[in-house]
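Of the protein chains in this complex, all but one are displayed in their positions.
Presenting chain A:
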(Lines give C-alpha, C1' and ligand atoms only; values in the text may rest on other atoms or scores of the structure.)
Protein backbone atom coordinates (compact mmCIF):
# COMPACT_ATOMS: atom_id res chain seq x y z
CA UNK A 1 0.00 0.00 0.00
CA UNK A 2 3.06 2.22 0.14
CA UNK A 3 2.66 2.90 -3.57
CA UNK A 4 -0.88 4.09 -3.11
CA UNK A 5 0.23 6.30 -0.26
CA UNK A 6 3.02 7.78 -2.36
CA UNK A 7 0.75 8.25 -5.34
CA UNK A 8 -1.84 10.05 -3.21
CA UNK A 9 0.83 12.42 -1.93
CA UNK A 10 1.92 13.07 -5.48
CA UNK A 11 -1.61 13.86 -6.53
CA UNK A 12 -2.00 16.19 -3.56
CA UNK A 13 1.35 17.88 -4.06
CA UNK A 14 0.42 18.72 -7.62
CA UNK A 15 -2.50 20.85 -6.43
CA UNK A 16 -2.05 24.57 -6.96
CA UNK A 17 -2.45 26.63 -3.79
CA UNK A 18 -6.12 27.42 -3.26
CA UNK A 19 -7.17 31.03 -2.79
CA UNK A 20 -8.48 31.83 0.70
CA UNK A 21 -10.85 34.76 1.14
CA UNK A 22 -9.89 37.52 3.53
CA UNK A 23 -13.34 37.79 5.07
CA UNK A 24 -13.50 34.27 6.56
CA UNK A 25 -12.97 35.59 10.07
CA UNK A 26 -15.75 38.19 9.72
CA UNK A 27 -18.11 35.56 8.31
CA UNK A 28 -17.35 33.22 11.19
CA UNK A 29 -17.86 35.95 13.80
CA UNK A 30 -21.13 37.01 12.14
CA UNK A 31 -22.32 33.38 12.13
CA UNK A 32 -21.41 33.07 15.81
CA UNK A 33 -23.38 36.21 16.68
CA UNK A 34 -26.38 34.99 14.71
CA UNK A 35 -26.23 31.69 16.60
CA UNK A 36 -26.00 33.44 19.96
CA UNK A 37 -28.89 35.74 19.05
CA UNK A 38 -30.98 32.72 18.07
CA UNK A 39 -30.19 30.94 21.35
CA UNK A 40 -31.05 34.06 23.36
CA UNK A 41 -34.29 34.52 21.38
CA UNK A 42 -35.25 30.87 21.93
CA UNK A 43 -34.59 31.08 25.69
CA UNK A 44 -36.51 34.35 25.96
CA UNK A 45 -39.39 32.84 23.99
CA UNK A 46 -39.52 29.77 26.24
CA UNK A 47 -39.37 31.83 29.44
CA UNK A 48 -41.93 34.33 28.12
CA UNK A 49 -44.38 31.63 27.06
CA UNK A 50 -44.07 29.75 30.36
CA UNK A 51 -44.37 32.98 32.37
CA UNK A 52 -47.37 34.04 30.31
CA UNK A 53 -49.04 30.67 30.93
CA UNK A 54 -48.38 30.95 34.67
CA UNK A 55 -49.71 34.51 34.80
CA UNK A 56 -52.75 33.48 32.79
CA UNK A 57 -53.52 30.55 35.07
CA UNK A 58 -52.77 32.40 38.28
CA UNK A 59 -54.62 35.59 37.44
CA UNK A 60 -57.59 36.56 39.55
CA UNK A 61 -58.94 38.63 36.74
CA UNK A 62 -61.27 36.34 34.90
CA UNK A 63 -61.95 38.97 32.27
CA UNK A 64 -58.38 38.62 31.11
CA UNK A 65 -58.96 34.93 30.57
CA UNK A 66 -62.28 35.31 28.84
CA UNK A 67 -61.77 34.88 25.14
CA UNK A 68 -64.54 37.33 24.34
CA UNK A 69 -64.32 39.39 27.54
CA UNK A 70 -68.08 39.12 27.53
CA UNK A 71 -70.09 39.82 30.66
CA UNK A 72 -73.55 38.31 30.87
CA UNK A 73 -76.23 40.88 31.64
CA UNK A 74 -77.97 39.86 34.86
CA UNK A 75 -75.64 36.89 35.32
CA UNK A 76 -75.85 33.20 34.46
CA UNK A 77 -75.08 29.77 35.83
CA UNK A 78 -71.81 28.48 34.32
CA UNK A 79 -72.00 25.43 32.07
CA UNK A 80 -68.89 23.99 33.77
CA UNK A 81 -68.41 24.02 37.53
CA UNK A 82 -65.01 22.70 38.57
CA UNK A 83 -63.15 22.25 41.82
CA UNK A 84 -60.45 24.90 41.37
CA UNK A 85 -56.82 24.96 42.38
CA UNK A 86 -56.08 26.93 45.53
CA UNK A 87 -57.02 30.53 44.88
CA UNK A 88 -55.79 33.70 46.53
CA UNK A 89 -58.21 34.24 49.48
CA UNK A 90 -60.26 37.44 49.32
CA UNK A 91 -61.28 39.23 52.50
CA UNK A 92 -63.67 41.65 50.77
CA UNK A 93 -66.89 39.65 50.62
CA UNK A 94 -68.70 42.17 48.41
CA UNK A 95 -67.83 40.32 45.21
CA UNK A 96 -71.28 40.82 43.68
CA UNK A 97 -74.14 38.50 42.94
CA UNK A 98 -73.02 34.87 42.71
CA UNK A 99 -74.24 31.92 40.68
CA UNK A 100 -72.63 29.03 42.57
CA UNK A 101 -71.10 28.44 46.00
CA UNK A 102 -69.41 25.40 47.47
CA UNK A 103 -66.66 24.24 49.79
CA UNK A 104 -63.73 23.16 47.61
CA UNK A 105 -61.80 19.97 48.22
CA UNK A 106 -58.92 22.23 49.24
CA UNK A 107 -61.05 23.63 52.09
CA UNK A 108 -61.81 27.01 50.55
CA UNK A 109 -65.23 28.69 50.37
CA UNK A 110 -65.70 29.22 46.64
CA UNK A 111 -68.24 31.52 45.05
CA UNK A 112 -68.60 31.99 41.31
CA UNK A 113 -69.73 35.49 40.42
CA UNK A 114 -72.80 35.52 38.21
CA UNK A 115 -71.86 38.21 35.72
CA UNK A 116 -68.45 36.96 34.63
CA UNK A 117 -68.17 33.37 35.88
CA UNK A 118 -65.00 34.11 37.87
CA UNK A 119 -64.06 32.01 40.89
CA UNK A 120 -63.40 33.66 44.27
CA UNK A 121 -62.08 32.04 47.45
CA UNK A 122 -63.71 34.05 50.23
CA UNK A 123 -62.16 34.45 53.68
CA UNK A 124 -65.40 33.91 55.58
CA UNK A 125 -65.02 35.10 59.19
CA UNK A 126 -65.04 32.19 61.68
CA UNK A 127 -66.16 29.69 59.03
CA UNK A 128 -65.87 26.15 60.43
CA UNK A 129 -65.11 24.75 56.99
CA UNK A 130 -68.39 22.87 56.68
CA UNK A 131 -71.50 24.48 55.17
CA UNK A 132 -71.92 27.29 52.68
CA UNK A 133 -75.39 28.01 51.23
CA UNK A 134 -76.15 30.52 48.50
CA UNK A 135 -79.58 32.13 48.38
CA UNK A 136 -81.70 31.36 45.27
CA UNK A 137 -81.28 34.94 44.03
CA UNK A 138 -77.49 34.69 44.46
CA UNK A 139 -77.24 37.86 46.54
CA UNK A 140 -76.59 36.28 49.96
CA UNK A 141 -74.29 33.61 51.28
CA UNK A 142 -74.79 31.77 54.58
CA UNK A 143 -72.12 29.73 56.36
CA UNK A 144 -71.66 27.86 59.62
CA UNK A 145 -69.69 29.74 62.24
CA UNK A 146 -67.45 28.46 65.01
CA UNK A 147 -66.36 31.63 66.76
CA UNK A 148 -67.79 34.86 68.06
CA UNK A 149 -71.58 34.88 67.57
CA UNK A 150 -72.07 38.09 69.58
CA UNK A 151 -69.55 40.62 70.88
CA UNK A 152 -67.38 38.70 73.36
CA UNK A 153 -69.51 35.52 73.08
CA UNK A 154 -67.85 32.54 71.45
CA UNK A 155 -70.18 29.85 70.18
CA UNK A 156 -71.78 28.31 67.11
CA UNK A 157 -73.94 30.08 64.61
CA UNK A 158 -74.86 30.96 61.09
CA UNK A 159 -73.50 34.04 59.36
CA UNK A 160 -75.16 35.65 56.36
CA UNK A 161 -73.44 38.17 54.13
CA UNK A 162 -74.92 40.38 51.44
CA UNK A 163 -72.56 39.71 48.52
CA UNK A 164 -73.35 43.08 46.96
CA UNK A 165 -72.83 45.35 49.98
CA UNK A 166 -70.63 43.08 52.12
CA UNK A 167 -72.95 43.62 55.13
CA UNK A 168 -72.79 40.63 57.49
CA UNK A 169 -75.05 39.35 60.30
CA UNK A 170 -74.36 36.46 62.68
CA UNK A 171 -77.10 34.31 64.23
CA UNK A 172 -76.33 32.01 67.12
CA UNK A 173 -77.51 28.41 66.69
CA UNK A 174 -78.48 27.03 70.08
CA UNK A 175 -80.93 24.46 71.44
CA UNK A 176 -83.75 25.06 73.90
CA UNK A 177 -81.30 24.43 76.77
CA UNK A 178 -79.06 27.23 75.50
CA UNK A 179 -76.23 24.93 74.37
CA UNK A 180 -74.72 25.87 71.07
CA UNK A 181 -75.35 23.56 68.11
CA UNK A 182 -73.70 23.17 64.76
CA UNK A 183 -76.23 23.53 61.96
CA UNK A 184 -76.16 20.27 60.00
CA UNK A 185 -78.52 21.38 57.29
CA UNK A 186 -79.50 24.77 55.86
CA UNK A 187 -82.28 25.50 53.38
CA UNK A 188 -83.30 28.80 51.79
CA UNK A 189 -86.85 29.83 50.88
CA UNK A 190 -87.37 30.37 47.13
CA UNK A 191 -87.76 34.11 47.64
CA UNK A 192 -84.40 34.32 49.48
CA UNK A 193 -86.07 36.10 52.44
CA UNK A 194 -86.12 33.18 54.88
CA UNK A 195 -83.60 30.60 55.99
CA UNK A 196 -84.12 27.45 58.06
CA UNK A 197 -81.51 25.29 59.73
CA UNK A 198 -81.47 22.14 61.81
CA UNK A 199 -78.97 20.66 64.22
CA UNK A 200 -79.61 17.73 66.53
CA UNK A 201 -83.24 17.96 67.67
CA UNK A 202 -83.47 21.70 67.05
CA UNK A 203 -84.84 23.49 64.04
CA UNK A 204 -84.41 27.21 63.48
CA UNK A 205 -85.91 29.96 61.34
CA UNK A 206 -84.15 33.18 60.35
CA UNK A 207 -85.91 36.11 58.63
CA UNK A 208 -83.11 37.50 56.51
CA UNK A 209 -81.94 40.95 57.49
CA UNK A 210 -83.79 40.96 60.80
CA UNK A 211 -80.97 39.77 63.00
CA UNK A 212 -83.47 37.49 64.76
CA UNK A 213 -83.44 33.72 65.18
CA UNK A 214 -86.40 31.58 66.23
CA UNK A 215 -85.89 27.98 67.32
CA UNK A 216 -88.02 24.95 68.16
CA UNK A 217 -86.84 21.97 70.14
CA UNK A 218 -88.15 18.64 68.86
CA UNK A 219 -88.31 15.26 70.58
CA UNK A 220 -86.15 13.56 67.94
CA UNK A 221 -83.21 14.42 65.75
CA UNK A 222 -84.25 16.42 62.70
CA UNK A 223 -82.75 15.22 59.42
CA UNK A 224 -84.25 17.69 57.00
CA UNK A 225 -86.01 21.03 57.10
CA UNK A 226 -87.38 23.37 54.43
CA UNK A 227 -89.04 26.77 54.43
CA UNK A 228 -91.50 28.46 52.05
CA UNK A 229 -91.88 32.11 51.13
CA UNK A 230 -94.35 32.68 53.98
CA UNK A 231 -91.77 31.51 56.49
CA UNK A 232 -93.54 28.24 57.25
CA UNK A 233 -90.96 25.60 58.15
CA UNK A 234 -91.63 21.96 57.26
CA UNK A 235 -89.36 19.40 58.92
CA UNK A 236 -89.31 15.71 59.72
CA UNK A 237 -90.09 14.72 63.28
CA UNK A 238 -91.26 11.20 62.56
CA UNK A 239 -94.20 12.43 60.51
CA UNK A 240 -93.41 15.77 58.84
CA UNK A 241 -94.35 18.80 60.89
CA UNK A 242 -95.22 22.30 59.77
CA UNK A 243 -94.28 25.32 61.83
CA UNK A 244 -96.01 28.51 60.67
CA UNK A 245 -94.84 31.98 61.59
CA UNK A 246 -96.37 32.97 64.92
CA UNK A 247 -97.65 29.43 65.54
CA UNK A 248 -96.48 26.10 66.90
CA UNK A 249 -95.51 23.00 64.91
CA UNK A 250 -98.27 20.56 63.96
CA UNK A 251 -98.63 17.63 61.57
CA UNK A 252 -97.98 18.67 58.03
CA UNK A 253 -101.08 19.89 56.27
CA UNK A 254 -100.17 20.15 52.64
CA UNK A 255 -102.79 21.45 50.22
CA UNK A 256 -105.38 21.08 52.96
CA UNK A 257 -104.67 17.40 53.50
CA UNK A 258 -103.28 15.93 56.66
CA UNK A 259 -100.36 13.75 55.75
CA UNK A 260 -101.27 10.08 55.89
CA UNK A 261 -98.28 8.90 57.84
CA UNK A 262 -97.23 5.31 57.92
CA UNK A 263 -93.70 5.71 59.14
CA UNK A 264 -90.87 7.27 57.20
CA UNK A 265 -90.61 5.32 53.94
CA UNK A 266 -87.58 7.27 52.87
CA UNK A 267 -84.77 6.85 55.33
CA UNK A 268 -82.45 7.78 52.51
CA UNK A 269 -83.65 11.40 52.64
CA UNK A 270 -81.17 13.89 54.06
CA UNK A 271 -82.38 17.29 52.85
CA UNK A 272 -85.29 19.22 51.36
CA UNK A 273 -86.14 22.37 49.41
CA UNK A 274 -89.60 23.93 49.48
CA UNK A 275 -91.39 25.03 46.32
CA UNK A 276 -92.23 28.78 46.25
CA UNK A 277 -95.85 28.13 47.29
CA UNK A 278 -94.86 25.55 49.89
CA UNK A 279 -97.12 22.79 48.53
CA UNK A 280 -94.33 20.52 47.31
CA UNK A 281 -90.93 19.62 48.72
CA UNK A 282 -88.05 18.24 46.68
CA UNK A 283 -86.16 15.74 48.82
CA UNK A 284 -82.50 14.92 48.69
CA UNK A 285 -80.80 11.52 48.64
CA UNK A 286 -77.11 10.78 48.75
CA UNK A 287 -77.24 7.20 47.40
CA UNK A 288 -78.25 6.15 43.87
CA UNK A 289 -81.97 5.39 43.59
CA UNK A 290 -84.23 4.89 40.52
CA UNK A 291 -86.43 7.88 41.46
CA UNK A 292 -86.34 11.45 42.73
CA UNK A 293 -88.27 11.86 45.99
CA UNK A 294 -90.93 14.48 46.70
CA UNK A 295 -93.42 15.32 49.38
CA UNK A 296 -96.55 16.70 47.76
CA UNK A 297 -100.29 16.75 48.28
CA UNK A 298 -100.06 15.03 51.63
CA UNK A 299 -97.98 12.09 50.45
CA UNK A 300 -94.48 11.06 49.55
CA UNK A 301 -94.01 10.46 45.86
CA UNK A 302 -91.30 8.87 43.83
CA UNK A 303 -90.74 10.54 40.52
CA UNK A 304 -89.09 7.76 38.44
CA UNK A 305 -85.86 8.57 36.63
CA UNK A 306 -85.67 7.43 33.01
CA UNK A 307 -84.02 4.01 33.00
CA UNK A 308 -82.31 4.70 29.67
CA UNK A 309 -80.55 7.65 31.32
CA UNK A 310 -79.89 6.03 34.67
CA UNK A 311 -80.09 2.22 34.48
CA UNK A 312 -78.72 1.97 38.03
CA UNK A 313 -80.48 5.05 39.39
CA UNK A 314 -78.82 8.22 40.63
CA UNK A 315 -78.40 10.30 43.76
CA UNK A 316 -80.53 13.43 43.38
CA UNK A 317 -79.79 16.51 45.45
CA UNK A 318 -82.34 19.31 44.76
CA UNK A 319 -80.78 22.79 44.70
CA UNK A 320 -83.89 24.89 44.25
CA UNK A 321 -87.04 25.54 42.30
CA UNK A 322 -86.87 27.38 38.96
CA UNK A 323 -90.69 27.59 38.90
CA UNK A 324 -93.48 26.06 40.99
CA UNK A 325 -93.10 22.85 38.99
CA UNK A 326 -89.45 22.70 37.88
CA UNK A 327 -86.59 21.60 40.12
CA UNK A 328 -82.88 22.15 39.55
CA UNK A 329 -80.84 19.34 41.09
CA UNK A 330 -77.26 18.15 41.35
CA UNK A 331 -77.43 14.57 40.13
CA UNK A 332 -74.65 12.06 40.74
CA UNK A 333 -74.97 9.07 38.44
CA UNK A 334 -72.92 5.87 38.66
CA UNK A 335 -70.76 4.49 35.87
CA UNK A 336 -72.80 3.22 32.92
CA UNK A 337 -75.31 6.07 33.06
CA UNK A 338 -76.05 8.25 30.04
CA UNK A 339 -74.34 11.10 31.87
CA UNK A 340 -71.89 9.69 34.39
CA UNK A 341 -70.81 11.49 37.54
CA UNK A 342 -71.99 14.83 38.85
CA UNK A 343 -74.16 17.05 36.63
CA UNK A 344 -77.02 19.55 36.87
CA UNK A 345 -80.50 18.58 35.72
CA UNK A 346 -83.74 20.52 35.47
CA UNK A 347 -86.86 18.37 35.68
CA UNK A 348 -90.56 18.49 36.38
CA UNK A 349 -91.89 17.72 39.84
CA UNK A 350 -94.77 15.28 40.30
CA UNK A 351 -97.11 18.19 41.10
CA UNK A 352 -97.53 18.25 37.31
CA UNK A 353 -99.40 15.66 35.25
CA UNK A 354 -97.04 12.91 34.17
CA UNK A 355 -97.60 13.51 30.45
CA UNK A 356 -96.03 16.97 30.90
CA UNK A 357 -92.92 15.73 32.61
CA UNK A 358 -89.59 16.88 31.20
CA UNK A 359 -85.99 16.15 32.11
CA UNK A 360 -83.08 18.20 30.85
CA UNK A 361 -79.36 17.99 31.65
CA UNK A 362 -78.20 21.61 31.82
CA UNK A 363 -74.54 21.21 32.87
CA UNK A 364 -72.53 18.04 32.34
CA UNK A 365 -69.16 18.97 33.80
CA UNK A 366 -69.79 19.61 37.47
CA UNK A 367 -67.63 19.00 40.55
CA UNK A 368 -68.66 16.31 43.01
CA UNK A 369 -68.50 18.84 45.85
CA UNK A 370 -72.03 19.59 47.16
CA UNK A 371 -73.16 22.74 45.38
CA UNK A 372 -75.42 25.64 46.20
CA UNK A 373 -76.80 27.31 43.06
CA UNK A 374 -78.71 30.54 42.48
CA UNK A 375 -81.66 29.05 40.60
CA UNK A 376 -83.14 32.49 39.93
CA UNK A 377 -80.43 32.90 37.31
CA UNK A 378 -82.10 30.31 35.12
CA UNK A 379 -83.91 32.23 32.36
CA UNK A 380 -87.68 32.21 31.99
CA UNK A 381 -88.70 28.79 30.80
CA UNK A 382 -91.83 29.88 28.93
CA UNK A 383 -89.96 29.87 25.59
CA UNK A 384 -89.92 33.69 25.47
CA UNK A 385 -86.23 33.92 26.37
CA UNK A 386 -83.47 33.22 23.90
CA UNK A 387 -80.90 32.91 26.71
CA UNK A 388 -79.26 29.54 27.20
CA UNK A 389 -79.93 27.82 30.52
CA UNK A 390 -76.24 28.03 31.37
CA UNK A 391 -73.41 30.13 30.01
CA UNK A 392 -70.12 28.82 28.66
CA UNK A 393 -67.71 30.87 30.75
CA UNK A 394 -64.02 29.96 30.34
CA UNK A 395 -62.78 27.27 32.69
CA UNK A 396 -61.03 28.36 35.88
CA UNK A 397 -57.63 26.99 36.86
CA UNK A 398 -58.21 23.44 37.98
CA UNK A 399 -56.07 21.64 40.47
CA UNK A 400 -52.95 20.87 38.41
CA UNK A 401 -49.24 21.53 38.39
CA UNK A 402 -48.68 21.83 34.64
CA UNK A 403 -47.36 25.37 34.89
CA UNK A 404 -44.85 24.30 37.54
CA UNK A 405 -43.73 21.49 35.24
CA UNK A 406 -43.41 24.03 32.41
CA UNK A 407 -41.22 26.31 34.52
CA UNK A 408 -39.14 23.31 35.57
CA UNK A 409 -38.59 22.23 31.97
CA UNK A 410 -37.59 25.77 30.97
CA UNK A 411 -35.14 25.96 33.88
CA UNK A 412 -33.70 22.52 33.03
CA UNK A 413 -33.18 23.59 29.40
CA UNK A 414 -31.43 26.76 30.54
CA UNK A 415 -29.15 24.83 32.91
CA UNK A 416 -28.31 22.22 30.25
CA UNK A 417 -27.45 24.94 27.75
CA UNK A 418 -25.23 26.64 30.32
CA UNK A 419 -23.47 23.35 31.15
CA UNK A 420 -23.00 22.59 27.45
CA UNK A 421 -21.52 26.04 26.87
CA UNK A 422 -19.14 25.63 29.81
CA UNK A 423 -18.17 22.14 28.72
CA UNK A 424 -17.33 23.26 25.21
CA UNK A 425 -15.52 26.29 26.54
CA UNK A 426 -13.36 24.28 28.94
CA UNK A 427 -12.64 21.23 26.82
CA UNK A 428 -12.64 22.80 23.37
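Keep this in mind: a contact is a pair of C-beta atoms (placed from the backbone, for glycine too) under 8 Å apart; a residue touches a chain by one contact, two chains touch by 3 or more; residues count from 1.
The working rule: contacts and distances are computed from a predicted model.
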Among "Tryptophan synthase alpha chain", "Peptide/nickel transport system permease protein", "FAD-binding oxidoreductase" or "SigE family RNA polymerase sigma factor", UniProt-listed name of the chain not shown: "SigE family RNA polymerase sigma factor"
Hidden-chain contact residue, picked from the options A:7, A:49 or A:105: A:7
Positions on chain A contacted by the hidden chain, ascending: 1, 3-5, 7-21, 24-25, 27-29, 31-32, 35, 424-425, 427-428
